[in-house]
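One protein chain is absent from this view; the other protein chains keep their places.
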Amino acid sequence: MNNLSTITVTVNGARYERTVEPRLLLSDFLRHELGLTGTHVGCEHGVCGACTIIFDGQPVRSCLMLAVQANGHEITTVEGLGTMDDLHPLQEAFREAHAVQCAFCTPGFLMTLVPFLEENPDPTEAEIREAISGNLCRCTGYQHIVDAVKLAAKKMSVGGES
Amino acid sequence: MKIQGEYVFDGPREEVWDLLRDPEVLATALPGTQSLTPVSENEYEGKMHVRVGPVSGAFSGRVIASNEAPPESYTLTVEGNGKAAFVKASGDVLLIDPGDGTTLMKYEGEFQVGGKLVSVGQRLIDSVSKRMLRHGLDTMNKALQERMLEVGD
Partner (left out) sequence: MTKKYLGQRMTRTEDPRLLTGQGLYVDDVEIHGMLYAAFLRSDYAHARIKSIDVSAARSRPGVVAVYTAEDLGDFWQHGPPLVPAPHSIEGVIFHSRTQVPLAKGKVRYVGEAVAVVYAESRYIAEDALEDIVVDYEPLEVAADLEKALEPDAPLVHEDLESNVASHLVQDKGDYAAAREKADLVIKRRFLIDRGAAGAMENRGVVAHWDEKSQYLTVWDTTQAPIPVRNGLANILGLSESQVRVIAPFVGGAFGPKIMMFLAEEVLVTWGAIKLNRPVKWIEDRRENFFATTQERGQIHDAEIAVTRDGRILGVSHTFLHDTGAYNPYGLTIPLNTQSHSMSGYDVANYHSELTVVFTNKMITTPVRGAGRPQGIYLMERLVDLAAKELGMDRVEIRKRNFIPPDAFPYNHQIIDQAFAPLHFDSGNYLATLEKATDMIGYEQFVKEEQPRLRAEGRHVGIGIVSFVETTGVGPYEGGRVTVEASGKISVATGVGTQGQGHFTSFAQVVADQLGVSPRDVRLVTGDTLEFHWGTGTFASRGSVVAANAIHAAAVNVRAKVLKLASKVLETPEEQLELVDGLVRVADTPQKSIGLGELAVLANPLRGAVEPGTEPGLESTDYYGPQYGATANGSHAMIIEVDPETMMVDIKRYVAVEDCGTMLNPLIVDGQVHGGVALGIGNSYYEQLIYDENGQLLNASLADYLIPTASEIPRMEVGHEETKSPLNELGSKGAGEAGCIPTPALFAQALEDALADYGIEITETPMSPNKLFELLHGKKFATNSTN
């Protein structure tokens, strides 16, 4: 039988203490234990990137981690990025550029791009495409997503609001 | 999938033949084998635990020897079933005496695999099966060498 473990995780700035099975995936923990269903599960083998979250500042596949591994760490999910009335500039850009169709992959893209744009505030198209090559999208063909990133970079640059 | 190859044993054919038909030796030779018990003269029942990449599981199955022409040749048929996969293999084994005290074994056969193992671990099956076979033959060769030493004493 699995021994239960009590873990403490900070998600979007809030501390959560929960008792979980060691084999509980981090993606399931976020979605079903904490009810943060914005992080989506597309493959559970680390390829599609839909489950990407920010873990201690780095984008990470939550389907490849166990909840117990997150004990004592800080996580940001898409819910921590912005609200419907107060979108993050990246979310604004996605909307303006029509980079969203079914939106299932979108949270994964956003959480991959936030750290990317922090390190690369003015990326070229080639750099953007490489940065998102670990996120699959079946709806958009990626073009509008690339456009959105360029737009976001402009919005987020010092003094920039396009 | 086709499988074929050669292997040189350090001993005469008659010894190699006995070795190949010895369930205890076979059980130690194939990695992951938990038991191999004779059911009749030519048939064994076995249990194995195998890992291929991310997929692992228990197997139970039968090994049947047929077309026996000692010490030259025989056909080996293996059928195994488990949660992770099912296997069906059949191969002809030929033992040749090159006249220098060794035995050249040639094997040729086919095997079919299905199940989770195949759909997820497909790329690894080829290399893993070759490695397992190689390991098994090396182990048997070592056992053969030990026996030869005993005989030699």
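Chains here go by letter, A and B, matching the order in which they are written, and residues are numbered from 1 within each.
Here, a residue touches a chain if its C-beta (ideal position, glycine included) is under 8 Å from a C-beta of that chain, and two chains touch if they have at least 3 such contacts.
Everything numeric in this text was worked out from a predicted model, so none of it was measured.
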Option touching the unshown chain, where B:Ile3, B:Val120, B:Leu133 or B:Met148 are the choices: B:Val120
Where the unshown chain meets subunit B, residue by residue: 81, 83, 85-86, 88, 112-116, 118-120, 122-123
Residue ranges of subunit A at the interface with the undisplayed chain: 21, 23-24, 28, 31-32, 35-45, 47-48, 50, 77-79, 81-85, 87, 91, 94-96, 98, 100-107, 110, 125, 128-130, 132-146
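Keep in mind that, in the parts below, only the chains that are shown with their structure count from here on.
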Centre-of-Cα separation between subunit B and subunit A, whole angstrom: 49
